[in-house]
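Here the complex is missing a single protein chain, while all its other protein chains stay put.
The first chain written gets the first letter, and so on, giving A and B; residue counts start at 1 in each chain.
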Amino acid sequence: MEILDKLKEKFEILQSQEKREDLALVGTTEKDLIPLLVYLKEYEGYKTLVMISCVDWIEEGKFELVYNLWNPSKKHNILVKTKIPREAPKFQTIYKIWPQAEAYEREIHEMFGVDFEGNPTQHEELILEDWDDIPPMRRDFDTLKYSMEKFGEREPKSGIIIRKQISEQYDEWRRK
Amino acid sequence: MSKEEVRLFIGPQHPGVTGNMSVEVLLKGDTITWAKTHIGYLHRGFEKLMERRIYIKSFPLVCRICVPEPDTNEENFARGLEELAGIEIPERAKWIRTLVLELSRLQMFIMWYGGIAGSMGLSTPVQWGIGDRDYILDLFEELTGGRIYHIYIMPGGVRKDLPEGFEERVLKLMDIIEQRLPEYDEIIMENAVVQKRLKGLAKIPRDWVDEMGITGPVARACGFPYDVRKDHPYEAYPYLDFDVITEDGCDAWAMLLVRRREIDLSINLIRQIIEKMPKGEFLARLPNVLYWKIPPGETYVKSEATRGEFGYYMVSDGSDKPRRVHVNGPSFVHGITLLERLLVGQNIADVAPIMVSLQTCPPEMER
Partner (left out) sequence: MGKDKNYFLNEKPEKMTYGGVFRKINDWARARSLWVVAYGTGCGSIELRPTFTSRFDAERLGMRMVGTPRQADVLIISGYLTVKTLKRVIRVYEQMQSPKYVVALGACPINGGMYYDSYNAINRLDLYLPVDVWITGCMPRPEAILAGFKRLQELIDSGKADGWKKYIENLDWYRENQRKIIKNWRMPNYNW
């Protein structure tokens, strides 16, 4: 694939793969990522940012940021990836290059706790409200435990649903 | 916020917004000077829940990501899984999947066609649209057992073959719908209120399309022939004969025209599919899905939903559960980035038609 060869000449490429005819995958360093995105946008016609995603590789202690670009004339997708440390994760914003990146970064900030320096709205709540725990999409967040603690058990342990009548519960509560 | 401005929340409990979401606007008189989308009212954490479930158990989850059109999600997830696991699916399964996708697209568009009139206060097309859509839901019920959620497409093909005589019933229904459509056109397209209000409404500058990642009927209404069915053909679409529909208006009226022509295209495609559908197997042999380990890898699959490009980014780490599934719906861009910019300068009464024109679907924004 010629685009991958071109990128290899210009940037430090850690990993590259041609997945399908219309999908390629490039891994690069933290430092080279934004120059690479700008290069793809300005010179190679990858004009559209489809999405930004984040993967938690907790065993390595890394977050992986994935930028998905699309070339409207060649009908080709490219996934550009980089790994950032999991402790105090931070990266630079790209919302000045693509306006929709602002909302995607806001979501990643909320769900993974990655700090995008320069993003004006990332500290505003997008999806969650009054969240009181670690960011929920991290691998070490146990959603079942959180749900049981906050919303109560799903059903009694015996396996048969014998729910106390609500009126009994009122009385119990009054006696307390 | 100056003293002359009023802050107003439209939604979440508001009949005009598309689902459970809200838009916060600042008003100066009747004109919106600033807008902000609030989402998260339907967030169930699907991506987190999928990381806790084995692959086959995720199928009941993914179809709930977009309620009116669940099959796109199932198909995307199944196709991504097949790509990661290296499964080839039988030819007939591809055609049945395409038929289901087109039927679901058709029912969504018919409901939308009534809905755009409803957003301007015309209540007859709403009744018609939802009533006619129910005939398609009856077909779905016969095919899959469920009216809304089908869980019919599964990795390796589809769950069951078509029932006997199903093709004839589909063709008959297509004739009925085709006869009904001129009546819709008469009360929607030729209605002076609709024309006055939609022409010139929500004018999108052309350079926003590539820059913001606008897809689907909204991009096609701006003259960009972006259609995943044509650009990145999947399932049986490479064998079908069709053209991408484009309009040049860039406004809500052009979006209406694109979607109206999409209904005709869907009917045409369904007839083609039934004509060309091959015989044979409908499900590939799978390993035991309860102990199914997917080799490590990652992929991005996408398809054309009624609202635009729907994509799944899937990462497997070699275990029986996904490492990460990122669902990217078109409404994320349309509903947040585009809507916030489009509403500025519009009237308060036009918020509902703009939202329906962009077809923002909150569950796919927040998953």
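One rule holds for everything that comes next: a contact is a pair of C-beta atoms (placed from the backbone, for glycine too) under 8 Å apart; a residue touches a chain by one contact, two chains touch by 3 or more.
Values in this document were obtained by computation on a predicted structure and should not be read as measured data.
*Asks:* Which shown chains does the chain we cannot see touch?
*Replies:* Result for the missing chain's touching partners among shown chains: A, B.
*Asks:* So one chain is hidden, and I want to know which residue out of B:Leu27, B:Leu49, B:Ile87 or B:Leu122 touches that hidden chain in the complete assembly.
*Replies:* The missing chain is touched by B:Leu49.
*Asks:* Just one of B:Arg64, B:Arg159, B:Arg180 or B:Lys230 touches the chain that is missing; which is it?
*Replies:* B:Arg64
*Asks:* Could I get the residues of subunit B that touch the absent chain, sorted low to high?
*Replies:* Contact residues on subunit B toward the absent chain are 12-15, 19-20, 40-45, 48-49, 52, 60-61, 64, 67-68, 111, 126-128, 130-131, 133-134, 137, 147-149, 363.
*Asks:* For subunit A, which residues touch the unseen chain?
*Replies:* On the subunit A side, contact with the omitted chain comes from 128-130, 132-133, 136, 141, 143-144, 146-147, 150-155, 161, 166-167, 169-170, 173.
One rule holds in what follows: only the chains that are shown with their structure count from here on.
*Asks:* CA centre of subunit A versus CA centre of subunit B: separation in Å?
*Replies:* Comparing mean C-alpha positions, subunit B is 23 Å from subunit A.
*Asks:* Under the definition above, what is the set of subunit A residues touching subunit B in their complex?
*Replies:* Answer in residue numbers: 19-20, 22-23, 25, 47-51, 53, 55-56, 66, 68, 70, 72, 75, 77, 79, 98-100, 102-104, 125-129, 136-137, 139, 141, 143-144.
*Asks:* So in the complex, the part of subunit B that touches subunit A is made up of which residues?
*Replies:* On the subunit B side, the touching residues are 39-40, 43, 45, 47-49, 51-52, 83, 210-213, 224, 226, 231-232, 298-300, 302, 309, 311, 313, 315, 323-324, 326, 328, 332-333, 336-337, 366.
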